[in-house]
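Note that this complex is displayed minus one protein chain, with the remaining chains in position.
For chain A:
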Amino acid sequence: MFRNQYDTDVTTWSPTGRLFQVEYAMEAVKQGSAAIGLRSSSHVVLACVNKAQSELSSHQKKIFKVDDHIGVAIAGLTADGRVLSRYMRSESINHSFTYESPLPVGRLVVHLADKAQVCTQRSWKRPYGVGLLVGGLDESGAHLYYNCPSGNYFEYQAFAIGSRSQAAKTYLERRFESFADSSREDLIKDAILAVRETLQGETLKSSLCTVSVLGVGEPFHFLDQEAIQKMIDTFEKVPEEEEGDAEVAAPAEQGGGADGLGDQDVAPMEM
């Protein structure tokens, strides 16, 4: 996908039926740092890699609570993500106020997708440059959705977005069939292991990742660093038989906050 004469406007089709601006917006999602989501029949776990601008700064917030029963993890232009999170919170709270009942997550993602679609069909707008992993509960149980800048949304058992998400996806693909019946603890463990896949060699520490959980009888909340580190300790000490790759004793030359190869020129807004 390179510069061509059909990519100036989001309202210009290419001769092959593509909207390049929308596809470029999806590229922005791929540049952001990884976000991972998985669900069982009763719980949803959202996890992300904490990326900081520099060693001096704090990391960006990529997971947001939308309501007690809905959370969202973003990848791409975090500013766009923040705005959409605010929209989701607003929709959720308005529904709660009128109906005294939680907004079903399936309906929220449709509202979100319709909002994104509008930006693909107005010449004076641009698509949102953020992918959202929306996890939530409704009458039929726990759900995980992915909303993309194109205005499409899909439901997943498990998914990963952002840079080096393919490594996490490969891990999840091997394991997803067991997720539906997973216990809460196993689900969290799988999420952290998936995060580790995206770090590719860097030592997994609780400071590098953020994990959130929601489920039946458990409102959305973040796991604190201690709990995450404890979970990491349960598998980092034992050499992996199943995973094969991912070294525990990787040399620490990569340093803290390093993105690894190929990411040095990522734009500052794409975290």
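Convention: a contact is a pair of C-beta atoms (placed from the backbone, for glycine too) under 8 Å apart; a residue touches a chain by one contact, two chains touch by 3 or more; residues count from 1.
Note that contacts and distances are computed from a predicted model.
The complex includes a chain that is not drawn, and of the options "Elongator complex protein 4", "NADH-ubiquinone oxidoreductase chain 2", "Very-long-chain (3R)-3-hydroxyacyl-CoA dehydratase" or "Proteasome subunit beta" the UniProt name matching it is "Proteasome subunit beta".
Although one chain is not drawn, the whole complex shows that of A:Ser41, A:Ser90 or A:Ser140 it is A:Ser140 that touches it.
Contact with the chain that does not appear here is found for just one residue of A:Gln5, A:Ser57, A:Ser101 or A:Ser123, A:Ser101.
Even with one chain removed from view, chain A keeps its contact list with that chain: residues 97-101, 104, 106-107, 110, 138-140.
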